[in-house]
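Since the structure comes first, as structure tokens, the remarks are kept for the end.
Right, chain A next:
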Amino acid sequence: METLITVLVGLLVTVAVYLLLSRNLIRVILGSAVLSHAAHLLLMTMGSGLKKGSAPLLGENAASYVDALPQALILTAIVISFAVTAFLLVLAYRTYKKTGTDDLYALRGFDDE
Partner candidate 1 sequence: MPAQLLLNLFIAFLWMTLMDEDELKFTTFFAGFLVGIGIIFFMHRFFGTQFYLRRLVKTIKLLFIFISELTQSSIVVLGQILSPKLKIKPGIFKYETVLKSDVEVTMLSLLLTLTPGSVVMEVSPEGDTLYIHAMDVEESKAGLIKQLKNFEKAIMEVTR
Partner candidate 2 sequence: MIETMLMVSLVLFSITISIAIIRIILGPSMPDRVLALDMIGVNLIATIAVVSIILKTKAFLEVILILGILSFIGTIAFSKAIERGVIVERKRDG
């Protein structure tokens, strides 16, 4: 399972990187969203094993529990990446309204002296 997920992570990274290298702003943002999916999955596989134990709830009296720490970390990471994605999205929206384009080739900024 770990291997499968890690390969999936690699695949998601590939997709995300490809999207990030696009010239369309929305693709870039989508890329960053996929990227964070990949990171969260990767973090999951880095615990002490997938599916080895039950859900980390003491009420259910299981013999062993899965690694809870990565879960906590991912939770934090999800929230942060949500915050960032939200901001980035609004930034894209504002930029489009201001400049009339979402083509990153047209959005060079300072270096186009």
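Annotations
Methods note: contacts are C-beta pairs under 8 Å (C-beta built on N, C-alpha and C of every residue); 3 or more make two chains touch, one makes a residue touch a chain; residues count from 1.
On how the list was made: all candidates are chains of the complex that A comes from, given by their letters.
Everything quoted here is computed from the prediction, not taken from an experiment.
One chain among 1 or 2 touches chain A in this complex, and its number is 2. Contact residues of chain A toward candidate 2 in the complex are 54-55, 57, 60.
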